[in-house]
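Missing here is one protein chain; the remaining ones are kept as they sit in the complex.
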Amino acid sequence: MEQPRIGVYICHCGVNIAGTVNVREVVEYAKNLPNVVEAKDYVFMCSAPGQEIIREDIKKCQLNRVVVAACSPTMHEHTFRTVLAEAGLNPYLLEMANIREHCSWVHTDKVAATEKAKKLVEIAVAKASTLEPLEEIEFKVNENLLIVGGGVAGMTAALDSARRGFRVYLVEKKPILGGNTARLGRLAGTDMRGVDVAGSMIEYVKRNGMITTLTNTELVSVDGSVGNFKVTLLKKPTYVNEKCTKCGECVKVCPVEVPNEYEFGLTKRKAIYLPSPASYASTYVIDGENCTKCGECVKICPVNAINLEEESERIEIYVGAVIAACGYDPYEPSVGEYGYGLSNKVITLFQLNRLLDPEGPTNGELKIDGFVPRSIAFIMCVGSLNTTPNSYPYCSRMCCSSTLKDILLLKEKYPNIDVYVIYKDMRTYGRDEQLYLTACEKFVKFARFREAPKVSVTGESLEVTFFEETLGEEISIPVDLVVLAVGMKPPKDVEKIRTILKVGCGPEGFLKEAHLKLRPVEAVTDGVYLAGAVTGPKNVVESITSGSAAASKAVGLLCREKVRIEPTIASIREELCSGCGICVSVCPYGAIIIQIKENTRSAKVEPALCKGCGVCAASCPSGAAQQLKYKDIQLKAQILAATYKR
Amino acid sequence: MREVIINPITRLEGHGKIVVVLDDAGNCIKAYLQVPELRGFEKFAVGRHAEDMPQITPRICGVCPMAHHMASTKTLDDLYKVDPPEPAKKIREMVYNIFMLEDHALHFYILAGPDFIVGPKAPKTERNVIGVIKKVGNEVALKIIGMRKKLRKLNETIAGKVIHPVFGLPGGISRPLSKEVVEEARKISDEAIEFAEFTYKIFKDIVLKNEEYVNLITSEAYTHRTYYMGLVDDKNRVNFYDGKIRVVSPRGLEYAKFDVHQYLDYIAEHVEPWTYIKFPYLKKVGWRGFIDGEDSGIMSVAPLARLNAAEGMATPRAQEAYEEMYSMLGGKPVHHTLANHWARVIEIIYAAERFRELAYDPDIESRDVRKIPTAIPDVGVGVVEAPRGTLIHHYETDERGVIKKANLLVATQHNAARIALSVDKAARSLIKGGVIDEGLLNMVEMAFRAYDPCHACGTHTLPGNLPIKIYIYNTEGQLIKTIERF
Amino acid sequence: MSKPVLVIGGGIAGIQAALDLADQGIQVYLVEKSPSIGGRMAQLDKTFPTLDCASCILTPKMVSVARHNNIKLLTYSEVIEVSGRAGDFNVKILKKPRYVEEENCIGCGECVAKCPSRVPDEFNLKMSNRKAIYFPFPQAVPLKATIDKEHCLFFTKGVCRVCERFCPTKAINFEQQPKTIELNVAAIIIATGYDLIDPSLAPLYGYGKYQNVYTSLEFERLVSSTGPTNGEIIRRSDGKHPKSIAFIQCVCSRDVKINPNCSAFCCMASVKEAILAKEHLGDVDCTIFYMDLRAFGKGYQEFYKRAMEEFNIKFIKAKPAKIEEKPETKNLLITYEEQVTGVKRVLEVDMVVLAVGVKPVYPEAISLEKNEDGWVKLRNPYLDPVSTSIEGVYIIGVAAGAKDIPDSVTQAGAAAVKASILAWGGG
Partner (left out) sequence: MEKPKMALYWCASCGGCEEAVVDLAEKILDVINLVDIVFWPVAVDFKIDDVEKLPDGSIVASLINGGVRLSEHEHVVKLLRRKSKIVVAYGACSSWGGIPGLANLYDKEEILKYVYGDAPSVDNPGGVRPREKHVEEVELELPSFLPRLLPLDVVIDVDYYIPGCPPTPEVTWKALEILLSGNLPPKGSVLGASDRALCYECPLNNTKPDKILLKDIKRPHQVIVDPEKCLLTQELICLGPVTRGGCGALCIKAAMPCTGCFGSLDEVIDYGGKAVSYFASILDYYTEEDVERILDRLPDPMGVFYRYTLPASRLRGKIKTTMR
């Protein structure tokens, strides 16, 4: 290596540094450090004149390393790297000493702070002597986008990205798009039903030539990294082709009957069925899991639309980014939880939505055993806030507003029904508060429980018993119907999705954001984004918004020609590597592979996957893996400088 | 008073130094063998995993590492109260006999060889391995080197390493032998028998047929009447790997026969302020200073002692040779230090025969070579016969098998007192009236070699001699003369 | 080629929208009326539920805005006129004079140190003073001094010019004139945020009357290490540490007379503030008076639970009937009805913090359609949740409805992609 010629530049940062640190003294000290050929100070090193001093010196003094002692590198490392680049030096030959946040801002003793600043500069100089030029790593970005999940969040993301000009693969594991929203019935504050919102999106998706929809399709694997993912999908057969005229003859002969999941089990369906109301499903489909392949439907189908021999298809696609919009599952109470499953008069909010939907099993009539209930108790926080042993600890956010919306609908249709809402905290946040105010005006009775209410089912009668906080006593309310305002839980295949996408999840099982507050639609894994309720409970509007937000991030990546990553990643010197595989075992990003050449093994870093966390370098037993810019020898130089007494 | 310092002699657990003290008349009144070597193995063994001891203790001596490895491994069997499967024990004993054979052969040909084969009075430039080669012929020399190489290679394959082996574990050995290895062992064992016979013939032709040599062996200068100690099998025959410790008195009577667990009842160590080595002695007889005879607890180990302490050899050819030696030297026990060379040749025959017996034993093909210990460890004691003599390891551990206490009695130590006697005796007989016989160097050297195959086994592979330098001081303590021997 | 997009408001929502657009290769004009971007978030001490320091996570974003090649930052500027339609808006922006040349100012602070004029500091809600030439806060972006003409001695009395004398780079320019900038943009994103509703509208809480009653935003500054007391929680009346603090929710919100809406973030903000008070003072009783504790976001319920169990913060479900001051101690007496028994009770505390509701701030130059409650009307809340009724004009952050930081950031992304589609001529 060439003899280091280091220039040291010490910033006053106005009075921020100079007020506590004697900058002149630090300059004099720096001048006598090994390899230092020039040391200067300036009031604001990051200002244009300050930058110019460095640029000039690099040329005049033939500097080949630069140390800037100023603020945190997160503030201005980039600035000074650019200065080096402009002066023809490799930008990674810069080392910063943070004498502001790490020194002047946190100390008051001027003498001691000055000594510390000297030491920090000395450490930076020692490291600078060992710095090597590094080249930024670039990859061409594949412009396609994969979206996993065809609910409203996924469809919104697909539409926004496609409208912005990117090819989208929209993958849905169910036979039809629309997700949970399609089943929600009428939505709050509008005349639209969930199926209208989902349906219009489906129409847009169908019409958009940039979107390839793959229903009945599951994610098998995702390899590669940001900008370049290879995706393997498995498209399962529906056994019915587009010739289907939806005549319905097949259903009549199908001998297999199973609960209809679309109606949350309120009705039954056959193994061949319409996956959603007629207006949105284009063909009948066969549920491969339950079909016995008896062949009756094939015989009766007048247009020969059924082929029971159809097989699964493996599809490989290449994309630059992935949006996970896998939604949620409604919380399903266990049998006996609030009387659920013991009586058909205990239903969930989702089931109520179906009953109130004109396209639902009762065509919008709320009738239980043929009668309209005269009194209904809504029990809130079912499956949430740890109210029962099975429930989750979090708040599901949408259930309060959703319940009140349903109550207002009910009150519109059946003004005389007595409605009780048994709740813990009414969480109609923001403008949804107006739903609460309206409900109060409609004489909905609100009662506050301390512990989860008990629902006793005796023959035909139902009674809800609980300790009412405001009255301060235990009360019992006999009702005709109990509606459980169930919350949302992570979708059942979330674990699989998260493993395939290498995305983290929180303790409750929802996928984890890169930063809860400021990066809510990004996963920790670069190039993977999160939309909708897969990160946690959301209402329809919030899900749709996050779909757009995720599209925004994905587009931001896809419109770049190249992804550039900082070269401060791990690197393995093949000539020193024994192929022991320890690094592979510890790498949290799957960024290291073992390559076998002529029966000998050695490890290799995939730069696009490496996050530069340094775990491999710390664990590499032979020192072959090193973190660039933080090599052992560089850190050792710093430690020696830090502990050396001059 | 004058002093003579021979410094350093060859290694004795390191380096050695002899100081000879003369009275005003110039007569030797005392000679000291100082061993300036201490590493503290017994102390730093504390805290180690017991199962690591078979790999740690061989570092006491890189010339006979297998002896320590085996003693340590057997101590672990005892510590964990686990009896290894028969095949494992047989493989261990086979490996051990290969080691004894190889080590003894090295000593015989390369260390002692020059003295006897070339001749004690031959020019010093010839008294080395090259001289040996000249005398026995190139073909024979290659045979010797080749045999040693094969034996060591075989042990490396079985034990992992030949210097500092690794295969021994409590309850057996690390893995069974492959078919190829078993076949190789059998082939080599056949050659070993032939090699042993050949060696015996050379010894008889060159040494025993030379009256001068025989006289040298029986000369009083090399004779000490001490106790003798060695391992014997249930028929009181020599065994290197296992058995009871038998001690015979200077008159050849059985003094004691005990299990190694009782070693503390029989053996104690004496400390002198002028040397780092400790001097074991027979506890019940007691320490009487550096004197020989029935009343002195000084005992001797190594080949001759082993033969003296036993009543015969367990293999036929070795037994013949055994009987031959005692009949020629006038019955048991033999007190002549130099007869160790003879005894060593007999042991070479035994080792080869035992090696072959075990190599052809179908058991060594077995896969059943390990028993996993289940007992909670506590105390373990083990013993083997190292080439230089009885070697005892003793460990105490906590319930996790971590050493709390270790005690090691190594062969050199058992002989230390007798070696000191030899040095003293040689000095006294050869330094008289201020005249220092130059033969002193020879005498000391030969006395040493007889005991000490391990110390010097590498010594004569290259041209050169035992490096000795004698400093002679006058009564005022001034250096008056230096004698060098090279 | 794409057309530019205008973002109005440099709070976290505007910052995020600008960054998203810029990352999508679109030229962004980010207009902020105050001298620095950062918005309300810059005034916060820590954020719930992670207790991240607000500036620590915000400052890097602010720096990114300043550094991004695709973002033209117009601070101390206001949109004064908008015409045209989606894809083709003509916008006039007034750049107010700082009387400091931005190109020359290096942010050294010499001028600030020397300025003799003291002015109440808006950033610290007037709880401390700044100079007439000033940086709004230490991490301001851009870090350029601004002369407050109203209080500058030169402008008011014609003398001084001390700043000019001490400026090492000759950046002071008393002659600077307002500038009008005209732009043509494809879309407009409004992120103008909120103001607190005037708490004196609810006189029963005594804000403005009693010294030791604070708004929650004031309390944020009080606990902040960059605030008026360097993070010391002390009473206005006597400078002593309070031994008890009451946090009162739903002041000027959920109140049909003032503002029927819930302000969405105050419950959690108060829980956080109570935790911070405990962390700062240790020996302090914190009580939160609430109606419904709206811990609805990710990790919020868990945070609420932590406040109760780990920090021992008391929660009382009640809306105080009145607050009175004890004249001798300036302590406060909170009268409320105990929920279970219905008994009237009085709690005496050393300090009261009011979680005051919010009202939106809208740019005057754009006439947005509003709902009865005064908040903006959206075009289609389901299919187009960030669009105003004017095509091509989007609204995000609290201006579009009270919300917390993650929801604001999410909306920012959503508006960015919509605007981006327009900017590229799609839609």
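Chains: A, B and C, in written order; residue numbering restarts at 1 for each.
Heads up, the rule we're going with is that a residue touches a chain if its C-beta (ideal position, glycine included) is under 8 Å from a C-beta of that chain, and two chains touch if they have at least 3 such contacts.
Here the structure is a predicted model, which is why all the values come from computation and not from measurement.
Engineer: Which shown chains does the hidden chain touch?
Structural biologist: Every shown chain touched by the left-out chain: A, B.
Engineer: Can you say which of B:Gly230, B:Pro333 or B:Gly401 touches the chain missing from this structure?
Structural biologist: Once the missing chain is taken into account, the touching residue is B:Gly401.
Engineer: Out of B:Leu169, B:Ala309, B:Ile348 or B:Ile431, which touches the unshown chain?
Structural biologist: The one listed residue touching the chain not shown is B:Leu169.
Engineer: Which parts of chain A are in contact with the chain that was left out?
Structural biologist: Where chain A meets the chain not shown: residues 573, 575-582, 584-586, 594, 596, 599-601, 615, 618-624, 626, 632-633, 636.
Engineer: For chain B, which residues reach the chain that was dropped from this view?
Structural biologist: Here the touching residues of chain B are 1, 3, 8, 10-11, 14-15, 19, 21, 29-30, 32, 34, 36-44, 46-52, 55-56, 58-63, 65, 76, 80, 145, 148-149, 152, 156-164, 166-167, 169-171, 174-175, 263-264, 267-276, 278, 280, 283, 287, 370, 372-373, 394, 400-402, 405, 407, 409, 454, 456-465, 467-469, 484, 486.
Just so we're on the same page, only the chains that are shown with their structure count from here on.
Engineer: Determine the shape of the graph in which chains are vertices and touching pairs are edges (line, ring, star, complete, other).
Structural biologist: other
Engineer: Measuring from the mean C-alpha position of chain B to the mean C-alpha position of chain C, what distance in angstrom results?
Structural biologist: Chain centroid spacing, chain B to chain C, equals 90 Å.
Engineer: Approximately how many whole Å separate the CA-defined centres of chain A and chain B?
Structural biologist: Computed value for the inter-centroid distance: 74 Å.
Engineer: Approximately how many whole Å separate the CA-defined centres of chain A and chain C?
Structural biologist: 27
Engineer: Which chain C residues qualify as touching chain A in the complex?
Structural biologist: Answer in residue numbers: 12, 16, 20, 23-25, 47, 49-50, 52, 57-58, 60-61, 63, 67, 106-110, 113, 168-169, 253-254, 256, 260-264, 292-302, 305, 317, 339-341, 373, 375, 381-383, 385-386, 401-403, 405-407, 409-418, 420-421, 424, 426-427.
Engineer: In their complex, what parts of chain A are in touch with chain C?
Structural biologist: Those in contact with chain C are residues 12, 14-16, 43-44, 47-50, 74-75, 78, 160-161, 163-165, 187, 189-190, 192, 197, 200-201, 385, 393-395, 397, 425-434, 437, 469-472, 506, 510, 515-521, 535-537, 540-542, 544-553, 555-556, 559-560.
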